[in-house]
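So the structure is just underneath, and the comments pick up after that.
Take a look at chain A:
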Amino acid sequence: MSPIRLMAANDWRLMARSRVAQLALLMLLALAAVAALTAIAHRDHSNDLRARFQAQADQDFDGQPARHPHRMVHYGHFVFRPLPALAGFDPGVDAFTGSTIFLEGHRQNSANFGDVRQSSLLARFGQLSPAFVLQVLAPLVLIFIGFGLIAAERERGTLRLLRVHGRSAGEVLRGKLLALAGIAAVLLLPACLALAWLTVSAQAEPVAAVLLTIGYAGYLGLWVTGVVTVSALTRSARGALMALLGLWAVTTILVPRIGSDVALRMAPLPTRLETDIAIQRDLHRIGDSHNPDDPHFAAFKAGLLARYKVSRVEDLPLNYRGLVAMEGERLTAGLFDRYAEAQFARQRRQAEVVNGLALLSPAVAVRSLSMALAGTDLEGHRRFLRQAEAYRYTIVQGLNRLQAEAVTYVDDGNRNSDPEAARRVRIDPRHWHDVPDFTYRSAGLGERIRAAAPGAAVLAVWLVLAAGALGLAARRLGRDL
Partner candidate 1 sequence: MSLWSHELRLFLRQPLAAPLLALLLLLASASVWAGLAEITRQHAAIDRILPQQAADEAAVAAWATREGDAGNVAYYTHYATWDRPSPLAFAALGQRDVAPFVLRIRALALEGQINESEAYNAELALPGRFDWAFVLTYLAPLFIIVLLHDLVSSEREGGRLLLLTVMARSETALWVRRVVLRVGLVILTLVLPLAVGGLLSGAGQPILGMAGLAAAYAVFWALVCVAVGRFRLASVTSAATLAAVWLIMTLVLPGLALLAINAAVPVRQGVELTLAQREAVHAGWDKPKEATLAAFFREEPAWRDTAPMRSGFHWKWYYAFQHLGDLSVAEQVRAYRAGLERRNALSGRIGLLLPPVGLQMVLHRLAETDLVAQLTYQDRIRRYHRELRHFFYPFLFREQPFGPADFARAPRWRDSADTPRPPRPGA
Partner candidate 2 sequence: MMIESDPDHPLDPVIDLSGLTLRRGPRTVLADLSLQVGPGEIYALLGGNGAGKSTTLAVLLGFLAPDSGVARVAGVDPAVAPDQARRQIAYLPESVALYDQLTAHENIAYFMALAGSEPGPDIIDAALDAAGLQSEARTRRVGGYSKGMRQKVAIAMAVLREVPVLLLDEPTSGLDPRATADFNALLGRLKARGTAILMVTHDLLGAADCADRIGFLAGGRIVEEVRPAEGIDVMALHHRYGEVAAA
(Lines give C-alpha, C1' and ligand atoms only; values in the text may rest on other atoms or scores of the structure.)
Protein backbone atom coordinates (compact mmCIF):
# COMPACT_ATOMS: atom_id res chain seq x y z
CA MET A 1 0.00 0.00 0.00
CA SER A 2 1.27 3.48 -0.76
CA PRO A 3 2.11 5.59 2.31
CA ILE A 4 -0.74 7.96 1.48
CA ARG A 5 -3.27 5.13 1.35
CA LEU A 6 -1.74 3.76 4.50
CA MET A 7 -2.18 7.04 6.36
CA ALA A 8 -5.75 7.40 5.10
CA ALA A 9 -6.51 3.85 6.18
CA ASN A 10 -5.16 4.63 9.62
CA ASP A 11 -7.40 7.70 9.84
CA TRP A 12 -10.40 5.65 8.80
CA ARG A 13 -9.59 3.19 11.55
CA LEU A 14 -9.42 6.05 14.05
CA MET A 15 -12.73 7.46 12.77
CA ALA A 16 -14.35 4.05 13.00
CA ARG A 17 -13.35 4.00 16.66
CA SER A 18 -14.41 7.58 17.38
CA ARG A 19 -17.87 7.85 18.85
CA VAL A 20 -18.30 11.39 17.51
CA ALA A 21 -17.45 10.34 13.97
CA GLN A 22 -19.69 7.29 14.16
CA LEU A 23 -22.58 9.29 15.50
CA ALA A 24 -22.22 12.13 13.01
CA LEU A 25 -21.95 9.79 10.06
CA LEU A 26 -24.80 7.54 11.12
CA MET A 27 -27.07 10.47 11.87
CA LEU A 28 -26.38 12.04 8.52
CA LEU A 29 -26.93 8.82 6.63
CA ALA A 30 -30.21 8.28 8.46
CA LEU A 31 -31.24 11.84 7.71
CA ALA A 32 -30.22 11.50 4.08
CA ALA A 33 -32.33 8.36 3.82
CA VAL A 34 -35.33 10.07 5.42
CA ALA A 35 -34.84 13.12 3.23
CA ALA A 36 -34.59 11.05 0.05
CA LEU A 37 -37.60 8.91 0.86
CA THR A 38 -39.81 11.82 1.86
CA ALA A 39 -38.70 14.12 -0.97
CA ILE A 40 -39.34 11.41 -3.56
CA ALA A 41 -42.66 10.49 -1.99
CA HIS A 42 -43.65 14.15 -1.77
CA ARG A 43 -42.69 14.74 -5.38
CA ASP A 44 -44.60 11.70 -6.59
CA HIS A 45 -47.63 12.60 -4.54
CA SER A 46 -47.66 16.27 -5.59
CA ASN A 47 -47.12 15.35 -9.20
CA ASP A 48 -49.93 12.78 -9.11
CA LEU A 49 -52.23 15.24 -7.42
CA ARG A 50 -51.48 17.92 -9.97
CA ALA A 51 -51.94 15.45 -12.84
CA ARG A 52 -55.26 14.42 -11.33
CA PHE A 53 -56.36 18.04 -10.97
CA GLN A 54 -55.22 18.73 -14.53
CA ALA A 55 -57.20 15.76 -15.83
CA GLN A 56 -60.22 16.96 -13.89
CA ALA A 57 -59.86 20.49 -15.28
CA ASP A 58 -59.52 19.12 -18.83
CA GLN A 59 -62.56 16.95 -18.33
CA ASP A 60 -64.56 19.85 -16.87
CA PHE A 61 -63.65 22.01 -19.83
CA ASP A 62 -64.52 19.36 -22.40
CA GLY A 63 -67.74 18.55 -20.59
CA GLN A 64 -69.20 22.04 -20.70
CA PRO A 65 -72.66 22.22 -22.29
CA ALA A 66 -73.55 24.22 -25.40
CA ARG A 67 -72.58 27.79 -24.69
CA HIS A 68 -71.82 31.10 -26.15
CA PRO A 69 -68.06 30.98 -26.94
CA HIS A 70 -67.41 34.13 -24.93
CA ARG A 71 -68.84 32.43 -21.86
CA MET A 72 -66.19 29.76 -22.31
CA VAL A 73 -63.61 32.53 -22.47
CA HIS A 74 -64.68 33.47 -18.97
CA TYR A 75 -65.20 29.91 -17.84
CA GLY A 76 -61.54 29.63 -18.63
CA HIS A 77 -59.20 26.81 -17.86
CA PHE A 78 -56.91 25.66 -15.10
CA VAL A 79 -53.38 24.51 -15.79
CA PHE A 80 -51.09 22.80 -13.33
CA ARG A 81 -47.33 22.78 -13.34
CA PRO A 82 -46.04 19.22 -13.26
CA LEU A 83 -43.02 18.54 -11.08
CA PRO A 84 -39.87 17.40 -12.86
CA ALA A 85 -38.59 13.98 -11.84
CA LEU A 86 -35.51 15.44 -10.16
CA ALA A 87 -37.70 17.51 -7.84
CA GLY A 88 -37.51 14.35 -5.77
CA PHE A 89 -33.87 15.23 -5.29
CA ASP A 90 -34.02 19.02 -5.15
CA PRO A 91 -37.52 20.54 -4.92
CA GLY A 92 -35.95 23.96 -5.45
CA VAL A 93 -38.44 26.79 -5.46
CA ASP A 94 -41.46 24.55 -6.03
CA ALA A 95 -42.95 25.24 -2.61
CA PHE A 96 -42.44 28.95 -3.11
CA THR A 97 -44.19 29.18 -6.45
CA GLY A 98 -47.84 28.55 -7.10
CA SER A 99 -48.55 25.33 -8.92
CA THR A 100 -51.76 26.29 -10.69
CA ILE A 101 -53.04 29.19 -12.76
CA PHE A 102 -56.57 30.03 -13.75
CA LEU A 103 -56.56 31.08 -17.40
CA GLU A 104 -59.34 33.32 -18.68
CA GLY A 105 -59.92 36.04 -21.25
CA HIS A 106 -58.63 39.60 -20.74
CA ARG A 107 -56.91 38.72 -17.50
CA GLN A 108 -53.66 37.24 -16.43
CA ASN A 109 -53.98 35.58 -13.07
CA SER A 110 -51.19 34.57 -10.75
CA ALA A 111 -49.97 31.06 -10.05
CA ASN A 112 -51.50 30.14 -6.71
CA PHE A 113 -51.41 27.65 -3.87
CA GLY A 114 -47.70 27.44 -3.26
CA ASP A 115 -46.88 25.27 -0.26
CA VAL A 116 -45.14 27.99 1.66
CA ARG A 117 -48.20 30.19 1.90
CA GLN A 118 -50.13 27.17 3.05
CA SER A 119 -47.66 26.31 5.77
CA SER A 120 -46.73 27.81 9.08
CA LEU A 121 -43.38 29.50 9.57
CA LEU A 122 -41.94 26.04 9.96
CA ALA A 123 -41.58 26.01 6.18
CA ARG A 124 -39.02 28.79 6.44
CA PHE A 125 -36.64 26.59 8.42
CA GLY A 126 -35.76 24.80 5.18
CA GLN A 127 -37.15 21.72 3.51
CA LEU A 128 -35.44 18.46 4.19
CA SER A 129 -34.39 17.04 0.82
CA PRO A 130 -31.32 15.18 -0.45
CA ALA A 131 -30.10 18.47 -1.90
CA PHE A 132 -30.50 20.28 1.44
CA VAL A 133 -28.69 17.47 3.23
CA LEU A 134 -25.75 17.73 0.83
CA GLN A 135 -25.67 21.52 0.69
CA VAL A 136 -26.04 22.30 4.36
CA LEU A 137 -25.61 19.27 6.59
CA ALA A 138 -22.91 17.22 4.85
CA PRO A 139 -20.28 20.00 5.15
CA LEU A 140 -20.94 20.11 8.88
CA VAL A 141 -20.32 16.38 9.19
CA LEU A 142 -17.09 16.80 7.26
CA ILE A 143 -16.14 19.57 9.68
CA PHE A 144 -16.95 17.50 12.75
CA ILE A 145 -15.01 14.52 11.49
CA GLY A 146 -12.16 16.41 9.90
CA PHE A 147 -11.33 19.50 11.95
CA GLY A 148 -8.81 17.61 14.08
CA LEU A 149 -7.24 15.57 11.29
CA ILE A 150 -4.06 17.61 11.44
CA ALA A 151 -4.61 20.08 14.29
CA ALA A 152 -5.22 17.34 16.85
CA GLU A 153 -2.26 15.30 15.62
CA ARG A 154 -0.16 18.39 15.98
CA GLU A 155 -1.40 18.85 19.56
CA ARG A 156 -0.74 15.23 20.40
CA GLY A 157 2.64 15.33 18.74
CA THR A 158 1.87 12.39 16.46
CA LEU A 159 2.32 14.62 13.44
CA ARG A 160 6.00 14.98 14.27
CA LEU A 161 6.18 11.23 14.57
CA LEU A 162 4.91 10.85 10.99
CA ARG A 163 7.56 13.28 9.85
CA VAL A 164 10.23 11.43 11.77
CA HIS A 165 9.17 8.33 9.87
CA GLY A 166 10.06 10.06 6.67
CA ARG A 167 6.70 11.32 5.40
CA SER A 168 6.67 14.77 3.82
CA ALA A 169 4.10 17.43 4.72
CA GLY A 170 2.60 17.04 1.25
CA GLU A 171 2.17 13.32 1.73
CA VAL A 172 0.56 13.84 5.14
CA LEU A 173 -1.90 16.33 3.64
CA ARG A 174 -2.72 14.02 0.76
CA GLY A 175 -3.33 11.20 3.18
CA LYS A 176 -5.72 13.36 5.17
CA LEU A 177 -7.45 14.53 1.98
CA LEU A 178 -7.97 10.94 0.94
CA ALA A 179 -9.29 10.00 4.37
CA LEU A 180 -11.85 12.81 4.45
CA ALA A 181 -12.74 12.36 0.77
CA GLY A 182 -13.66 8.80 1.65
CA ILE A 183 -16.13 10.14 4.20
CA ALA A 184 -17.48 12.61 1.63
CA ALA A 185 -18.03 9.71 -0.75
CA VAL A 186 -20.05 7.90 1.90
CA LEU A 187 -22.10 11.06 2.46
CA LEU A 188 -22.76 11.31 -1.26
CA LEU A 189 -23.92 7.72 -1.48
CA PRO A 190 -27.58 8.09 -0.37
CA ALA A 191 -28.01 10.99 -2.76
CA CYS A 192 -26.59 8.88 -5.59
CA LEU A 193 -29.03 6.12 -4.73
CA ALA A 194 -31.90 8.63 -4.74
CA LEU A 195 -30.79 9.92 -8.13
CA ALA A 196 -30.47 6.40 -9.50
CA TRP A 197 -33.93 5.57 -8.22
CA LEU A 198 -35.37 8.70 -9.87
CA THR A 199 -33.79 7.80 -13.21
CA VAL A 200 -35.35 4.35 -12.99
CA SER A 201 -38.73 5.13 -11.47
CA ALA A 202 -39.48 8.60 -12.83
CA GLN A 203 -37.41 8.69 -16.01
CA ALA A 204 -35.08 11.44 -14.84
CA GLU A 205 -32.36 11.99 -17.43
CA PRO A 206 -29.27 9.98 -16.45
CA VAL A 207 -27.03 12.75 -17.76
CA ALA A 208 -28.60 15.28 -15.41
CA ALA A 209 -28.29 12.82 -12.53
CA VAL A 210 -24.62 12.25 -13.29
CA LEU A 211 -23.96 15.98 -13.60
CA LEU A 212 -25.70 16.58 -10.27
CA THR A 213 -23.50 13.93 -8.70
CA ILE A 214 -20.40 15.55 -10.17
CA GLY A 215 -21.54 18.99 -9.00
CA TYR A 216 -22.11 17.83 -5.45
CA ALA A 217 -18.88 15.81 -5.50
CA GLY A 218 -17.11 19.04 -6.41
CA TYR A 219 -18.90 20.91 -3.63
CA LEU A 220 -18.05 18.28 -1.01
CA GLY A 221 -14.53 18.09 -2.42
CA LEU A 222 -14.27 21.81 -1.81
CA TRP A 223 -15.25 21.32 1.82
CA VAL A 224 -12.84 18.40 2.18
CA THR A 225 -10.01 20.58 0.91
CA GLY A 226 -11.14 23.49 3.08
CA VAL A 227 -11.39 21.39 6.24
CA VAL A 228 -7.95 19.85 5.73
CA THR A 229 -6.42 23.23 4.91
CA VAL A 230 -7.87 24.94 7.97
CA SER A 231 -6.92 21.99 10.14
CA ALA A 232 -3.35 22.30 8.88
CA LEU A 233 -3.16 26.05 9.32
CA THR A 234 -4.62 26.46 12.81
CA ARG A 235 -2.62 25.93 15.94
CA SER A 236 -5.22 24.05 17.97
CA ALA A 237 -8.01 21.63 17.16
CA ARG A 238 -10.44 23.96 18.84
CA GLY A 239 -9.27 26.87 16.73
CA ALA A 240 -9.80 24.75 13.62
CA LEU A 241 -13.30 23.78 14.74
CA MET A 242 -14.26 27.38 15.49
CA ALA A 243 -12.87 28.68 12.21
CA LEU A 244 -14.64 25.98 10.20
CA LEU A 245 -17.95 26.39 11.99
CA GLY A 246 -17.72 30.12 11.37
CA LEU A 247 -16.96 29.53 7.71
CA TRP A 248 -19.90 27.16 7.46
CA ALA A 249 -22.35 29.49 9.19
CA VAL A 250 -21.32 32.42 7.03
CA THR A 251 -21.37 30.62 3.69
CA THR A 252 -24.44 28.40 4.06
CA ILE A 253 -26.64 30.32 6.48
CA LEU A 254 -25.74 33.99 6.43
CA VAL A 255 -24.68 34.88 2.89
CA PRO A 256 -27.74 33.39 1.12
CA ARG A 257 -30.06 35.47 3.30
CA ILE A 258 -28.05 38.64 2.97
CA GLY A 259 -27.92 37.90 -0.76
CA SER A 260 -31.73 38.00 -0.92
CA ASP A 261 -31.86 41.31 0.89
CA VAL A 262 -29.17 42.89 -1.23
CA ALA A 263 -30.80 41.68 -4.45
CA LEU A 264 -34.20 42.99 -3.40
CA ARG A 265 -32.72 46.36 -2.59
CA MET A 266 -30.73 46.61 -5.79
CA ALA A 267 -33.49 45.47 -8.12
CA PRO A 268 -36.89 45.90 -6.47
CA LEU A 269 -39.96 44.34 -8.04
CA PRO A 270 -43.24 46.21 -8.45
CA THR A 271 -46.28 44.66 -6.82
CA ARG A 272 -48.77 42.76 -8.96
CA LEU A 273 -51.30 45.46 -8.27
CA GLU A 274 -49.10 48.14 -9.82
CA THR A 275 -48.47 45.97 -12.85
CA ASP A 276 -52.22 45.41 -13.24
CA ILE A 277 -52.88 49.12 -13.10
CA ALA A 278 -50.08 49.89 -15.52
CA ILE A 279 -51.43 47.34 -17.98
CA GLN A 280 -54.91 48.84 -17.73
CA ARG A 281 -53.49 52.30 -18.26
CA ASP A 282 -51.51 51.23 -21.31
CA LEU A 283 -54.48 49.36 -22.65
CA HIS A 284 -56.57 52.47 -22.29
CA ARG A 285 -53.99 54.35 -24.29
CA ILE A 286 -53.59 51.77 -27.07
CA GLY A 287 -57.19 50.90 -27.61
CA ASP A 288 -60.28 50.72 -25.47
CA SER A 289 -62.92 48.44 -26.90
CA HIS A 290 -65.50 49.84 -24.47
CA ASN A 291 -65.09 53.33 -25.86
CA PRO A 292 -67.18 53.76 -29.04
CA ASP A 293 -64.97 56.68 -30.09
CA ASP A 294 -61.69 54.89 -29.49
CA PRO A 295 -59.36 55.71 -32.40
CA HIS A 296 -57.71 52.28 -32.46
CA PHE A 297 -60.96 50.38 -32.69
CA ALA A 298 -62.42 52.98 -35.06
CA ALA A 299 -59.49 52.34 -37.38
CA PHE A 300 -59.82 48.58 -36.84
CA LYS A 301 -63.46 48.77 -37.85
CA ALA A 302 -62.74 50.96 -40.86
CA GLY A 303 -60.03 48.57 -41.97
CA LEU A 304 -62.36 45.57 -41.72
CA LEU A 305 -65.14 47.31 -43.61
CA ALA A 306 -62.68 48.31 -46.34
CA ARG A 307 -61.18 44.81 -46.57
CA TYR A 308 -64.58 43.14 -47.01
CA LYS A 309 -65.87 46.08 -49.05
CA VAL A 310 -69.01 46.55 -46.97
CA SER A 311 -70.37 49.63 -45.25
CA ARG A 312 -71.92 48.14 -42.10
CA VAL A 313 -70.53 45.67 -39.58
CA GLU A 314 -73.77 43.71 -39.90
CA ASP A 315 -72.76 42.91 -43.48
CA LEU A 316 -69.41 41.46 -42.57
CA PRO A 317 -69.11 37.72 -43.32
CA LEU A 318 -67.83 37.25 -39.77
CA ASN A 319 -69.26 38.24 -36.41
CA TYR A 320 -67.83 41.68 -35.73
CA ARG A 321 -68.06 41.15 -31.94
CA GLY A 322 -65.85 38.11 -32.19
CA LEU A 323 -63.33 40.04 -34.27
CA VAL A 324 -63.29 42.86 -31.74
CA ALA A 325 -62.76 40.32 -28.96
CA MET A 326 -59.82 38.87 -30.88
CA GLU A 327 -58.32 42.28 -31.47
CA GLY A 328 -58.82 43.22 -27.81
CA GLU A 329 -57.22 40.00 -26.66
CA ARG A 330 -54.33 40.58 -29.01
CA LEU A 331 -53.69 43.97 -27.46
CA THR A 332 -53.96 42.84 -23.85
CA ALA A 333 -51.89 39.72 -24.42
CA GLY A 334 -49.16 41.86 -26.00
CA LEU A 335 -49.11 43.97 -22.86
CA PHE A 336 -49.16 40.92 -20.61
CA ASP A 337 -46.15 39.56 -22.43
CA ARG A 338 -44.30 42.82 -22.28
CA TYR A 339 -44.88 43.31 -18.57
CA ALA A 340 -44.15 39.68 -17.79
CA GLU A 341 -40.86 39.86 -19.65
CA ALA A 342 -39.98 43.08 -17.84
CA GLN A 343 -40.75 41.32 -14.56
CA PHE A 344 -38.68 38.31 -15.57
CA ALA A 345 -35.82 40.59 -16.56
CA ARG A 346 -35.92 42.20 -13.12
CA GLN A 347 -35.94 38.77 -11.50
CA ARG A 348 -32.95 37.80 -13.58
CA ARG A 349 -31.16 40.95 -12.49
CA GLN A 350 -31.84 39.93 -8.90
CA ALA A 351 -30.49 36.48 -9.68
CA GLU A 352 -27.33 38.06 -11.07
CA VAL A 353 -26.81 39.91 -7.81
CA VAL A 354 -27.23 36.66 -5.91
CA ASN A 355 -24.89 34.86 -8.29
CA GLY A 356 -22.36 37.60 -7.72
CA LEU A 357 -22.57 36.78 -4.04
CA ALA A 358 -22.01 33.13 -4.88
CA LEU A 359 -18.39 34.21 -5.19
CA LEU A 360 -18.59 34.58 -1.41
CA SER A 361 -20.46 31.35 -0.81
CA PRO A 362 -20.06 28.08 -2.67
CA ALA A 363 -23.33 26.99 -1.09
CA VAL A 364 -25.17 29.59 -3.18
CA ALA A 365 -23.35 28.38 -6.28
CA VAL A 366 -24.16 24.73 -5.72
CA ARG A 367 -27.77 25.59 -4.92
CA SER A 368 -28.23 27.36 -8.22
CA LEU A 369 -26.43 24.59 -10.09
CA SER A 370 -28.57 21.96 -8.40
CA MET A 371 -31.90 23.68 -9.01
CA ALA A 372 -30.99 24.39 -12.61
CA LEU A 373 -30.08 20.77 -13.35
CA ALA A 374 -33.13 19.48 -11.49
CA GLY A 375 -35.33 21.91 -13.43
CA THR A 376 -36.76 23.31 -10.21
CA ASP A 377 -35.22 26.77 -10.46
CA LEU A 378 -37.19 29.92 -11.06
CA GLU A 379 -36.48 29.65 -14.78
CA GLY A 380 -38.53 26.45 -14.74
CA HIS A 381 -41.42 28.33 -13.19
CA ARG A 382 -41.02 31.15 -15.67
CA ARG A 383 -41.22 28.57 -18.48
CA PHE A 384 -44.48 27.40 -16.98
CA LEU A 385 -45.81 30.96 -16.73
CA ARG A 386 -44.84 31.65 -20.35
CA GLN A 387 -46.34 28.44 -21.64
CA ALA A 388 -49.47 28.98 -19.60
CA GLU A 389 -49.85 32.46 -21.06
CA ALA A 390 -49.27 31.16 -24.59
CA TYR A 391 -51.85 28.46 -23.96
CA ARG A 392 -54.25 31.01 -22.53
CA TYR A 393 -53.85 33.12 -25.63
CA THR A 394 -54.37 30.12 -27.91
CA ILE A 395 -57.58 28.93 -26.30
CA VAL A 396 -59.03 32.40 -25.81
CA GLN A 397 -58.34 33.35 -29.40
CA GLY A 398 -59.69 30.00 -30.56
CA LEU A 399 -62.91 30.68 -28.69
CA ASN A 400 -63.05 34.25 -29.98
CA ARG A 401 -62.59 32.88 -33.48
CA LEU A 402 -65.50 30.53 -32.85
CA GLN A 403 -67.54 33.53 -31.80
CA ALA A 404 -66.56 35.28 -35.01
CA GLU A 405 -67.25 32.31 -37.23
CA ALA A 406 -69.99 30.25 -35.62
CA VAL A 407 -72.13 33.02 -34.15
CA THR A 408 -73.79 35.66 -36.28
CA TYR A 409 -73.54 39.30 -35.43
CA VAL A 410 -77.30 39.71 -35.32
CA ASP A 411 -77.85 36.74 -33.02
CA ASP A 412 -75.03 37.95 -30.82
CA GLY A 413 -76.68 41.34 -30.50
CA ASN A 414 -80.13 39.91 -29.76
CA ARG A 415 -79.13 37.07 -27.46
CA ASN A 416 -80.50 38.85 -24.41
CA SER A 417 -83.80 39.80 -25.96
CA ASP A 418 -84.58 36.97 -28.36
CA PRO A 419 -84.75 33.46 -26.84
CA GLU A 420 -84.24 31.91 -30.27
CA ALA A 421 -81.08 33.95 -30.83
CA ALA A 422 -79.96 33.01 -27.32
CA ARG A 423 -80.36 29.33 -28.29
CA ARG A 424 -78.48 29.80 -31.58
CA VAL A 425 -75.46 31.53 -29.99
CA ARG A 426 -74.89 28.48 -27.82
CA ILE A 427 -72.67 26.47 -30.07
CA ASP A 428 -72.07 22.76 -30.14
CA PRO A 429 -69.99 21.56 -27.17
CA ARG A 430 -67.86 19.38 -29.47
CA HIS A 431 -65.89 22.60 -30.05
CA TRP A 432 -64.66 22.43 -26.46
CA HIS A 433 -63.20 19.01 -27.22
CA ASP A 434 -61.33 20.49 -30.14
CA VAL A 435 -59.44 22.85 -27.84
CA PRO A 436 -56.08 21.17 -27.27
CA ASP A 437 -55.12 20.17 -23.72
CA PHE A 438 -52.23 21.90 -21.98
CA THR A 439 -48.97 19.99 -22.01
CA TYR A 440 -46.05 21.52 -20.19
CA ARG A 441 -42.79 21.22 -22.06
CA SER A 442 -40.01 21.17 -19.54
CA ALA A 443 -36.60 22.61 -20.26
CA GLY A 444 -34.38 20.42 -22.38
CA LEU A 445 -31.20 19.00 -20.97
CA GLY A 446 -29.01 21.42 -22.93
CA GLU A 447 -30.92 24.40 -21.61
CA ARG A 448 -30.63 23.18 -18.04
CA ILE A 449 -26.94 22.51 -18.40
CA ARG A 450 -26.46 26.04 -19.70
CA ALA A 451 -28.41 27.38 -16.72
CA ALA A 452 -26.21 25.34 -14.38
CA ALA A 453 -22.99 26.56 -15.96
CA PRO A 454 -22.52 29.77 -13.89
CA GLY A 455 -22.85 27.84 -10.64
CA ALA A 456 -20.43 25.22 -11.91
CA ALA A 457 -17.95 27.90 -12.94
CA VAL A 458 -18.07 29.52 -9.49
CA LEU A 459 -17.53 26.13 -7.86
CA ALA A 460 -14.56 25.54 -10.14
CA VAL A 461 -13.06 28.89 -9.14
CA TRP A 462 -13.54 27.95 -5.50
CA LEU A 463 -11.88 24.60 -6.03
CA VAL A 464 -8.85 26.25 -7.61
CA LEU A 465 -8.63 28.73 -4.71
CA ALA A 466 -8.96 25.92 -2.18
CA ALA A 467 -6.23 23.94 -3.92
CA GLY A 468 -4.00 27.01 -3.75
CA ALA A 469 -4.70 27.42 -0.05
CA LEU A 470 -3.92 23.76 0.48
CA GLY A 471 -0.56 24.19 -1.25
CA LEU A 472 0.14 27.10 1.06
CA ALA A 473 -0.82 24.97 4.05
CA ALA A 474 1.52 22.21 2.86
CA ARG A 475 4.44 24.66 2.72
CA ARG A 476 3.62 26.04 6.18
CA LEU A 477 3.29 22.55 7.59
CA GLY A 478 6.62 21.55 6.05
CA ARG A 479 8.29 24.55 7.66
CA ASP A 480 6.72 24.05 11.08
CA LEU A 481 7.63 20.42 11.51
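As a convention for this text, a contact is a pair of C-beta atoms (placed from the backbone, for glycine too) under 8 Å apart; a residue touches a chain by one contact, two chains touch by 3 or more; residues count from 1.
The candidates came about this way: all candidates are chains of the complex that A comes from, given by their letters.
Just so it is clear, the structure is predicted and the values come from calculations on it, not from any experiment.
Chemist: Since the rest of 1 or 2 are in the complex but keep clear of chain A, which one touches it?
Modeler: 1
Chemist: Under the touch definition given earlier, write down the residues of chain A that touch candidate 1 in their complex.
Modeler: That would be residues 20, 24, 31, 34-35, 38, 42, 49, 53, 56-57, 60, 64-65, 67, 71, 74-76, 78, 92-93, 96-98, 100, 102, 109-128, 132, 136-137, 140, 144, 147-148, 152, 236-238, 241-242, 245, 249, 253-254, 256-261, 263-265, 268-278, 280-281, 284, 288, 290-291, 343, 347, 350-351, 354, 368, 371, 377-378, 381, 415-417, 419, 422 of chain A.
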